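The structure under discussion appears below in the form of structure tokens.
The complex appears here without one of its protein chains, the remainder shown in place.
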Amino acid sequence: MVIQTPNGFTLDNSGKRVVVDPVTRIEGHMRCEVNVDENNTITNAVSTGTMWRGLEVILKGRDPRDAWAFTERICGVCTGTHALTSVRAVEDALGIEIPDNANSIRNIMQLNLQIHDHIVHFYHLHALDWVNPINALRADPKATSELQQAVSPAHPLSSPGYFRDIQNRLKAFVESGQLGIFKNGYWDNPAYLLPPEADLMATTHYLEALDLQKDIAKIHTIFGGKNPHPNWLVGGVPCPINVHSTGAVGAINMERLNLVSSIIDKCIEFNKNVYLPDVIAIGGFYKNWLYGGGLSSQACLAYGDIPEHSNDFSPEQLYLPRGAITNGDLSVVHDVDVRDPEQIQEFVDHSWYDYGEPGKGLHPWDGVTDAKFELGANMKGTRTNIEQIDEAAKYSWIKAPRWRGHAMEVGPLARYVVGYASGHDEITDQVNGLLRTMDLPVDALFSTLGRTAARALESEYCGRLQKYFFDKLVANIKAGDESTANVAKWEPSTWPTSTKGVGMTEAPRGALGHWVHISEGRIENYQCVVPTTWNGSPRDSQGNIGAFEAALMNTKMERPEEPVEILRTLHSFDPCLACSTH
Amino acid sequence: MSLSTEADTVLTNDATDQDIATITRRTSVYVYEAPVRLWHWINALAIIVLIVTGYLIGSPPPSMQIAEATHQFVFGYIRFAHFAAGMIMTVGFFGRIYWAFVGNHHSKQMFLLPFWKATWWTEVWHEIKWYAFLENTPKKYVGHNPLAQIAMFFFMTIGMTFMIVTGFALYAEGIGQGSWQDAIFGPLRDWIGNSQVLHQIHHLGMWFILIFMMIHIYAAIREDIMSRQSMVSTMISGTRTFKDDKVD
Partner (left out) sequence: MSQIETFYDVMRRQGITRRSFMKYCSLTAAALGLGPSFVPKIAHAMETKPRTPVIWINGLECTCCSESFIRGAHPLAKDVVLSMISLDYSHVLMAAAGEAAEAALEEAIEKYKGNYILAVEGNPPLNEDGMFCINAGKPFVEQLRHVAKDAKAIISWGACASYGCVQAAKPNPTQATPVHKVIKDKPIIKVPGCPPIAEVMTGVITYMLTFDRLPELDRQGRPAMFYGQRIHDKCYRRPHFDAGQFVEHWDDENARKGYCLYKVGCKGPTTYNACSTVRWNEGTSFPIQSGHGCIGCSEDGFWDQGSFYNRVTDLTQFGVEANADQVGMAAAGVVGGGIALHAAVSALKSAQKKSQDHVSENEEA
């Protein structure tokens, strides 16, 4: 059957059906089904979120000051971003203004998450789609060393001996016959294009990044006590500052600040010397693999984040841009108002939830989460052994959020497209610089690799912003301000009987919003619309497909039974399924 | 009004023939032996300390700066007083149980409700009516009146056992795994699952005990005034004196 979707895709489910379940190297549980034609080109794509926990149901009736801890557990990978969104939502509802230091510390933590998450994503969740560690065994360590020095002269770990040691370790690992996480990889697939030296270099950086990420996360530990899942506070941050006086052991003091500063420097170094050069080097070999653009050239959404001043979320005060692009028109960046009931709505016609009537869209303040698992008549298999999903019916635990009816892509690429279209200086410079270095046209951005590259650029930008806010924090302390929390409205007796609020962040994977309704000191309703809810959304009542599905369309696969291409494109979004369904 | 001479037709809860003989002579009966009285007042004191310190453990007094932290032991002393009073109460309770075996038969009242005795129920009903102002004349009792006996049993025998068991389960956490306290009471904590719950039910128990105290002291004083026998002085001297010579 051939279907034309309102957002411009031609779906044909007549060819061979390929099922990937579980989709691995993601957070959470996901299934993907595609149809391929006789040329092994994808003609229909179905993405299914296969888990649901019910956080929105569980939050009802709770103390809103506790909500951050619950929502933080939506995800341990983008740990903290839900917590920040939650405290913002509650502060918005209660009219709480946070001190400047709290704003700087929150920004540092949020930027730190971006960097951490992007690096872990690229090296540990995404790299194996492009890099073949088995092929690295054939590399000449000396040539690898030369390659390393060519792509990144400043990186100190580049001697032939260093690469030989790693290669030996890898060789021994492979020869032991216990391949562990590399077992059953698609290592013979012709889709892998890197020469052995690049494979060795990238595999080495896989290990370097694994060591580094544990240090990056320490910024969360300093301000929030642990990572994953640092602690947050409605009204500010829980860590007091005491740099001058006695008893500062438990507070943020000079030693703590020095540790933060040294980690910020490490992030900047790694982005500059390893992450960006790797993306450019690896990308260079895959320059002609330009699949996966999907919605990115059509419809992008960003809420913006990283406010310069506390309590001021107006777009011109944000370092990460806000705006919406629709119908592929990059000349207009629309304003986004998350409070407007007409703008953001969630649909459940193809999701395992019930609104009581079909075709209905609900703004999150009026959102309903009522689980209902049922499979379509044309599915294959049984209720507890699904062989093929029926996408004409309900088929995912993910709801379908829409902005003025449009399916939108969110995430680093969406932010960069919005930033580029709105003339954001930093972003424009970065994008133009990259395109020039790689000798690519702007259109190349709208692709799987563009998504991966935008993430790397963003990591680099966030590294610099992290330093900016650190300096700002120190300057403010120097000016005599040590305050970190506003407790004027801590007690529920100071709250209005009924109030609503919304919190927004730019999570690593994209625009994140929490909408809360507080009544008599308790949560009356709590709704999260999460980046992967946008990207991984199933079809809506109008038949629009979501960003994952759109990006998979028209991709040519080398061997349909070895879904490297599917993994590449899905991974380029950094899917987080626990987030998407929550 | 005629005097009955047959003891078994007289309703005065646990009174013996001898007691009845005594009542009819309008004299006094020796009810609470010295160990019981001693226990009563020590126990009362311990419980007051436990309630005050226990409340403060849940809601500590405002912070103060008296000395350097390791030498300023304010909250430590509050907790110490709680544990010390808890130990005293526990030892006393065991002593009281021992006395129930060796002491006079009034000493057993607190531990056993004679719910198999029809006459006892009649007296319960009578006592309820007396407290509900539906009965004009109170009855005489040598030991506890049946309603008091019920209160003693539920609030004290059961209530104190509950506080001791949960208190020691909490105490075992501080002493640590491997201690005898942990060996005996630790499984309770594990069965409950989360020590926070243990704290909360122990805390709730405080109010249970406090409510008993309120009723108990009120009833003791009221009965002293309105009933036909002595009350407060009985717990001091041990002897119950009666205000008239009617039997029941």
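Per-chain residue numbering starts at 1, and chain names A and B are given in the order in which the chains are listed.
As a convention for this text, contacts are C-beta pairs under 8 Å (C-beta built on N, C-alpha and C of every residue); 3 or more make two chains touch, one makes a residue touch a chain.
Note that the structure is predicted; figures quoted are calculated from it, not measured.
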Identified contact with the non-displayed chain, of A:F9, A:Y186, A:F313 or A:W403: A:Y186
Residue in contact with the excluded chain [from A:P240, A:P315, A:G405 or A:G543]: A:P240
Where the unshown chain meets subunit B, residue by residue: 55, 58-67, 69-70, 72-76, 78, 131, 133, 136, 173-174, 176-177, 186-187, 190, 193-201, 203-204, 206-208, 210-211, 214-215, 218, 222, 225-226
Sites on subunit A contacted by the missing partner chain, in the whole complex: 19-29, 31, 50-55, 57-58, 61, 63, 65-66, 69-70, 73-77, 79, 120, 124-125, 128, 165, 168-169, 172-173, 175-176, 178, 180-186, 207, 210-211, 213-215, 217-218, 220-233, 235-236, 238-242, 245-251, 259, 371, 373, 381, 383-387, 397, 482-485, 487, 490, 561-563, 567, 578
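Everything that follows uses one rule, which is that only the chains that are shown with their structure count from here on.
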Subunit A-subunit B separation of Cα centroids, rounded to whole Å: 63
